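Report on the following structure.
As you look at this complex, bear in mind that one protein chain is not there, while each of the others sits in place.
For reference, chains read A, B and C in written order, and residue numbers begin at 1 within each chain.
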């Protein structure tokens, strides 16, 4: 049974540091081998999960949610009030989105999401997080210098726009609802979804543009 | 001229990380080569400083100070009141001891010295610091769990003894004056000095013993 | 735990890799195959009794240099090893040798059946865990209340970051009562009211450029006092 023994685990990490292979691929291979030998895991199921998160579950789900919210005011209202129920309508409720919150960008507000303590992320609607989201550079700076971080991503935020940073310290997860790009009244949900960048749903992108426009 | 440009230096460190050889010996060799080629340094002088800190300047100076303080109450008084002047009598005043303080262990007080922000050390009387003194394990724990640190060094401190930790955050430097071992009335200064361990002058050793006694 | 993981506001970590390719645009989700394997392992391994908070704490306990220098999913694998050892599923000897030393299956059942991609997609939807519960205690604070966060953490797992300690904020939202991570990391399930608390950046960093930008944190009731 689990001992919850932090002192022991710290020592175990020292042993692992010395005895595990240094190469990450070999480490993970060793983990898989042991789990399979112990009958704790079926390797085909690992394949299935990889395929699921490569082909089905990913930021296109998030983009669909955003586009639908742009097109359907009732859905948007449900989304902002109770995001888990709203995304469940699309069968997108899942891993790490049981307490999802949707935060809306406006002309006067920009939202940015981070997890300073680990790298919490709304997996079932955005898939695997980008490496920068999990790196110390982003995690350390997003809460202290969000405008500097945004500038590094090429996003200039004027002084009259309020920046709101959301540090995911609990089991709540955040999806930024970016502003609908101008001049897109004629587009349908699918076309709109194709304009939604992953970064815009984290908050490191702001001004979305129509496909035929060149972003300056 | 020196620019005091922190942003630039942070970037320089990134370049150095990428371009300097990984091997420490090669890095230092590269530094020496450039300094010599620029005429900023004479390699024979490097040898001289190494010899000085190997043969002349080191913890035997500190031990001499301690032994003299045990034997000479007037010297001890001067040492506690104005340590730089007192050690200057022995020609030990030097690098990093211009603002030396001597802190005395008693039956009811134990002193421990650390530098949490870098690794400040009274070079001219203790020489080169041990590696553990400069390592994060010691620096992080000495101020938070001094008794745990002392226990790790084999020093048990009873609850009625007050532990005082000195974090060298300024240019003051600290030398612990350990208690004279019992049963040493017959010993002279040189014999006494040989009983003084380096760790006892940092505070990670407490009970000094006569040479013929086996330490439990 | 005042550990290396608590990086919010820490300085010196350099530039962000803003040029990283959005892999999903190229039809991929992972930079390396081993990352994909680790992700899959983490999704389908059966680890009874492990709480998410205990797993997070085990990751925080990785030595600082390893925590900072090893790739992200590599630290997941190391955390898995550690939790399996702590849970009695693996011995350290088995990990070092790379093979199981016994036929002892810790489960009575037969090894799990293989899943298809469709099974995985369905299983993912069943992982929409909720951490809230109805408790008898009424929330102490209400929206708009001024609060001050605790000055100190403790040696165990906690979710009040160092940068937001002893800071004054305002209750932005009530989120019901959620599992309290500090005790969950010790295997004890209790619930406390969870608040979204808003801080002006000027309160957190006096030398910030835009003092009226906001930082929101989700904080449990015992992290807060009325101010």
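One rule holds in what follows: contacts are C-beta pairs under 8 Å (C-beta built on N, C-alpha and C of every residue); 3 or more make two chains touch, one makes a residue touch a chain.
Please read all numbers here as calculations on a predicted model, not as lab measurements.
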- line: Among listed residues C:18, C:68 or C:122, the absent chain is touched only by C:68
Query: For chain B, which residues lie in contact with the unshown chain of the complex?
result: 1-6, 8-10, 12-17, 19-20, 24-25, 27-35, 37-42, 44-60, 84, 88, 91, 93-99, 114, 116-119, 123-124, 127-128, 130-132, 134-141, 143-147, 149, 152-154, 159, 162-172, 197-199, 204
Field: Absent-chain interface as seen on chain A, which is shown
entry: 10, 14, 136
- prompt: Touching the missing chain, which residues of chain C?
  reply: 1-4, 9-14, 60-65, 67-69, 151-152, 154-155, 162, 166, 205-207
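In this text, only the chains that are shown with their structure count from here on.
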Message: Per-chain Cα mean versus the mean over all protein Cα atoms: which chain has them closest together?
response: C
- prompt: Relative to chain C, which chain has the most distant C-alpha mean position?
  reply: B
- line: Cα centroid separation, chain A vs chain C, in Å, comes to 14
- request: With chain centres taken as the means of their Cα atoms, state the distance from chain B to chain C in Å.
  value: 41
Whole-Å gap between the CA centroids of chain A and chain B: 49
Task: Give the residues of chain A that touch two or more other chains, as numbers and ranges in rising order.
output: none
- line: Where chain C touches two or more other chains simultaneously, the residues are 14
